[in-house]
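Incomplete set of chains, arranged as in the complex.
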C-alpha cells in the first residue's frame, strides 16, 4: 500500500477518531445521513455551484469544503483540511469522472474501501475479466470486427451512466458508428469499447457489502436502473415512433426490487466469489459496498454484465433501509449507514486498517 | 382574500386549535394518518356508499361526515359542522372533480394551501403558462389545426387522471378525433384541449412541499404513474396486438423512484421558481404540497409538462416516509404528515394565516 496513506491510517488509528467525507454527488446525501446516524463528524467537498443545494441539508453536514473545480481535490489545501479532520473519504461512482483516475488512485487521504479497484473498474475489459475469473456467469464478449451472431450492446469506456451505449446486430453497423464516434472525439480509440452479448431477461442490480470486521458478505438490496430514453420509448407504440429513434441508456434514476428468494443463494455466492477473487488479484480485495449488475434469464440463470467496486446510486432508494437490510439488521440501515457502522466497528476493534486503503 | 374565510381563520387562530378534514378519496388515508401522527382531531367527509370502507380506518378518523352527494359540501349543514370543529380542509386532486370549481373555490372553510391556484390548475393553457413564466423548461405547445411535426399528446381539460388523452403525429387525425369527442359530449369545445409535444424520456413526478413557516422548499419524493393500458400494452409483443389497440393513459397507481442525485439541484431550483412565480401571480403563492410532472430526456434535461398545486396521489407510496423525506426529517414523514406538521408549526408560531386561505 501507498506508504503515505498507511502512515495516515496509523495516525488516525492512534487518535481513535475519524470523520467521514465525500463529494457532493451520486449518493452523497445517503452517505452523510448514514454517517450522522452513527455519530460521525461529516465533511462534504462540493463545487461552489452546488453549495446552495447541499446547504439545504446542513443538518447532516458538519463542514463544507467548497471548491471551484473538482481537480482542487488533488491539491494541497483541500487534502490538508481533510487530513486535519481525520477524514476518511467514501468514494462513489462520480469520483473518477470528476478528478480522473490518476488523482483518485493516488490521493493521500484514506478511502473506505479498496482504491486498487478503481483502475479495474475504469477498464471495461479488465472488469469483465475479473467477473469471469471469479467464476461468475457473464455474457459472451465479441471481438471488434469479428462476426456478430446475436443482439449485442456496445459499451463505451468510463462510468458515465450509460451515455453513448448502443444496440446492434451487425458488425458493419458497429464499425460505422464507432468510427464516427472516434472522429467526433466521443471515444479515444475503438479498442476501449466492449461488445457484449445483450442478454434477454430482467435486469437486476444487487447491492453487496463485504464486512472485513464481521467477515461476511451481506446482500443489502437490489434495484433496476431507470434509463432514458429506453424506459420511456417502451410507452410509445411503434407506429408513433419516427423510424430513426434509437434507444439510449442514460441512467436517470432507480427503481426498487426484491428478487425471488430461491435466487438469493446464487446471488450471495456470486458476491462471495467476487470478494475472494479480488482478495487475491487486487489485495486487500473488495471492502464495503459493491454491486453486481445482472440480467435474470427465464431459465433463472443470473448473468452478470458489469460490476461496481463502490457504492451504487441504486442504494439511494433505501435511505431508511431495504427489505434485505432489515433482515440482517432490523433497523433502518442504508448502505451509507452501513459504511459508517463498519467504520465504527473497526474503530472499536482497533482494526481501522482492515477497512481503509 | 375572501373576507369570510379571513374571519374564520382569525377565529380559529384565537382559539388556537384546529382539526384536519378531507374528502374520502385520492390521498385521504395518508392525510388522516399523518394528521393523527401529529395529534390532530380528524374529520372525513365521505359519500354514504364509501362509508363502510373508510370505517375500516376509524382509528384515524375521529368524525365521519356522511353525505349522499359531494355537492352537499357546498351547502350549509356540512359547512357548519366543519367550522364548528375548527376544520382546516386539505384539498386533493379529487375535490374539483367532485364539487366543481365554483364551489371548491368559494367554500367558506379554510384550506391548507392556496385556493387561488384551483382555477389555474383547471385550465390546461393557463397551467402551462405558469410553468413557462416560472422559467421552467416545458414541451412545445401546438396550435389546434396547425402543422404537427413531431409526436404529440392531446390532453383533455380537467384532472380526470389521464382519461381520454391520446397520441398523434397528424393534425388531421387530431381534428377527426376531437370533433368526434365534441359530438359525443366528451369535451365541450376543441378549444379546451391542449396539444403538447410528447417528450421522449423517463417520466418522473417530483413531490415538493413549500413551508411558509420554515421558508423553504423541500423535495419530499418522486414517483412514476402506472397507467392503464399503456403500462400493460408494453408487455404484449406487437404481433399479438390487434392493430386498432391504442394506448390510453388512465392512472391506476404509482411506482416509487429515486432520481440521480446530480439532477436534484435542478429539481429543487424548478420548485423554488414555481413558488416564487405563484407568489407574484396568485398570491400568497403555492403553500404546502405541489408536484411538477416531468420527463427526463437522455441529455439529462428535465422537461415539465404539467403541475399539480396540491398533494398528488404518488405521495401515497410514502405513508411511512420516502428516501427524501428521511434526509430532511429522519422520521417517517409522509406528505400527509408534513401538512399536519406545518399546521402545528404555524399554530405554535401564531402564523396560521401563513398556511391557510
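Here the chain labels run A and B in written order, and each chain numbers its own residues starting at 1.
FYI, a contact is a pair of C-beta atoms (placed from the backbone, for glycine too) under 8 Å apart; a residue touches a chain by one contact, two chains touch by 3 or more.
Not measured: the values here are computed from a predicted model.
The complex in this file is a homo-oligomer whose displayed part has 2 chains and whose full count of copies is 3.
What we mean here is this: only the chains that are shown with their structure count from here on.
Matching the C-alpha atoms of chain A with those of chain B calls for a turn of 120 degrees, to the nearest 5.
We define each chain's centre as the mean of its Cα atoms; on that basis chain A and chain B are separated by 36 Å.
Against chain A, in their complex, chain B makes its touches with residues 151, 167-169, 198, 200-204, 216, 218, 222, 224, 230-231, 233-234, 238, 246-247, 255-265, 268, 295-300, 321, 323-324, 326-328, 330, 332.
Interface residues of chain A facing chain B in the complex, by the touch rule stated above, are 25-30, 33, 37, 50, 52-53, 56-57, 60, 94, 161, 226-229, 231-238, 240-242, 245, 248, 250-256, 313, 316-320, 332.
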